[in-house]
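First up is the structure itself, then whatever we jot down about it.
Only a single protein chain was left out; the remaining protein chains are all shown in position.
Letters are used for the chains, namely A and B, taken in the order the chains are written, and counting of residues starts over at 1 for each.
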Amino acid sequence: MIDRRLADLVPPFLFGLVILALWELVVRAAGVPTIILPAPSAIAARFLVSIPTLAADFWQTIKGLLAGYIVGCGSGLVVAILVDRSDFLRRGLLPMGNLVSALPIVGIAPIMVMWFGFDWPSKAAVVVVMTFFPMLVNTVAGLESASPMERDLMKTYGASDWQTLTALRLPAALPFIFNALKVNTTLAMIGAIVAEFFGTPIVGMGFRISTEVGHLGIDMVWATILVAAVTGSAFYGLVAAIERRVTFWHPSFRAKGA
Amino acid sequence: METASIVKPATHGVGSPPPPGPAIEVSDVSLRFETRDGPVQALAHVNLKVERGEFVSFIGPSGCGKTTLLRAVADLETPTEGDIRVDGMNTEEARLKRCYGYVFQSPALYPWRTVAGNIALPLEIMGYSRAEREERVKKGLDLVNLSGFGNKFPWQLSGGMQQRASIARALSFDPDILLMDEPFGALDEIVRDMLNQQLLRLWEMTGKTVLFVTHSIPEAVFLSTHIVVMSPRPGRITDVIACNFPRDRQLEIRETPEFLAIANRVRLGLRAGHSYDA
Partner (left out) sequence: MAVPVKSILPIVTVVLAVLAIWYAAAALMNAPLQRDMYANAGRSDYSTQDLIVASLNMERPKLPGPHQVVAEMVKSIVATAPSSKRSLVYHGLITLEETLIGFVIGAALGIGLAMVIVSVRWLDSSLTPWLVASQTIPIIALAPMIVVILSQFNITGVAPKAAIAAYLSFFPITVGMVKGFRSPEPLQLDLMRTYSASSMQTFGKLRAPASAPYFFASMKIGAAAALVGAIVAEVTKSEDGGLGARLLAGSYYGQTVQIWAALFAAAALSAALVGLIGLVERLAGRRMGFAR
């Protein structure tokens, strides 16, 4: 099984290598100036000499990102459970949540910078707002997803609302909750980085990108983007791995697992 | 708020003997559903008395209200008129006192719980201690021949095994009454025969009162002490047929003339219900 999964990785890996090789070749052969497109080797070299700077940027951005992600997802989950008690609130809040989820929320970044200052709390605030609504909408939908028969079963046991919630509806909602957690990893990355375009102390991945672009230090921009890409994928991968462990029973994982 | 029901396991079936009188009494029950295309009369003036320890099957074409009647007994539907008594209580009291176990058409096992965890679910809700839960789960698994499968997940079992687990779940808190809504409808005939025999043995051993919805004539005749024949639109009872085979009956009785005679009477009853409709 492990072998199969490894085998599946070979073509994309090779494809990536070919692209990198072509990139290097074209840049060198055509003499593309670094300020337009640096060669992969140049980016790697820049990365290696800039590790301390990149690490400082990473920690600065990750602070706001994680704080915002935890608060945003957590409050979305709690509000969803509260809203779920009232059909009236659900009818009122759900269309709002759906609407807001489609809005360009990153735009609130300048307001958050004014309210919470240049440091990471303002970035966390942007991330909170961005991650809250997807979590709310998904959890409410998830809590609705238990089948009528499963609910009737709880009713025949004379189960209380709280027992029905903990024994049936929350577990049934887990796939939806994890869906929101996964979507939110990307949204949190976007929020944390873009919010830094609007002002930071002189550190952070978004800050680094916007200033180095100004100095035409394109190789440093690429090095920062590399860090952002690896961070984003790792964050997503971590949540997906937890999902696989927690919702192992879901049909989408059974086929591979059992 | 509902601490009372959490703290003490509240069914009188545990330890104390059931109260005297019939297990279930249905008096002049009618039930109308309001649908988008107007009202649908699901049940019309149904009267029925089920004595303790009986095995009563409900048979009829789809739409005859047999499932609705069972759901009304379980307080999952509310009759528009009439009264239903379960162990002398109204249906809501009976449900809150956990007088019955319900088995649905499909096993409805929670995929995130092991088989043992599923059987323990009602016990957790009713506040049994861990030790007692473990003991009852073990007993339940033995009862339906699933010993050794407790740590499997439901989706790792066959359909027949899943339905057996759901029966063990319904029996785990030892209710007096078992309500079964076409529990074997989705299974193939070979598995169904085997489960029918096991169910009979289980009924004989435990002395439960069973209400059993089916649309298989041989199944109804083979299992029951009484067969209730129903007809659709509006759903009502057209015939109640006694069926007095010995309790330890074997599959072979299906070849006997007595069996075929009863099966024939059921068939005629079903046909009469239809011609009335047409």
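Assume a contact is a pair of C-beta atoms (placed from the backbone, for glycine too) under 8 Å apart; a residue touches a chain by one contact, two chains touch by 3 or more.
Remember, it's a predicted structure, so these values are computed and weren't measured experimentally.
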Shown chains touched by the chain that is not drawn here: A
Identified contact with the non-displayed chain, of A:78, A:202 or A:216: A:216
Which of A:27, A:93, A:124 or A:180 contacts the chain that the document leaves out: A:93
Residue among A:50, A:138 or A:185 touching the omitted chain: A:185
Hidden partner chain, residues of chain A it touches: 8-9, 11-12, 14-16, 35-37, 88-93, 95-96, 99, 102-104, 106-108, 110-111, 113-115, 185-186, 189-190, 193-194, 197-199, 205-206, 209-210, 213, 216, 218, 221-222, 224-225, 228-229, 232-233, 235-237
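Just so we're on the same page, only the chains that are shown with their structure count from here on.
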Inter-chain centre distance, chain A versus chain B - centres from mean C-alpha coordinates, in Å: 48
Residue numbers on chain B that touch chain A, as the complex places them: 1-2, 5-6, 71, 74-76, 95-98, 100-102, 104-106, 108, 110-112, 121-122, 124-126, 153, 155-156
Chain A residues within the chain B interface of the complex: 147, 149-150, 152-160, 163, 167-168, 171, 174, 247, 249-251, 254, 258
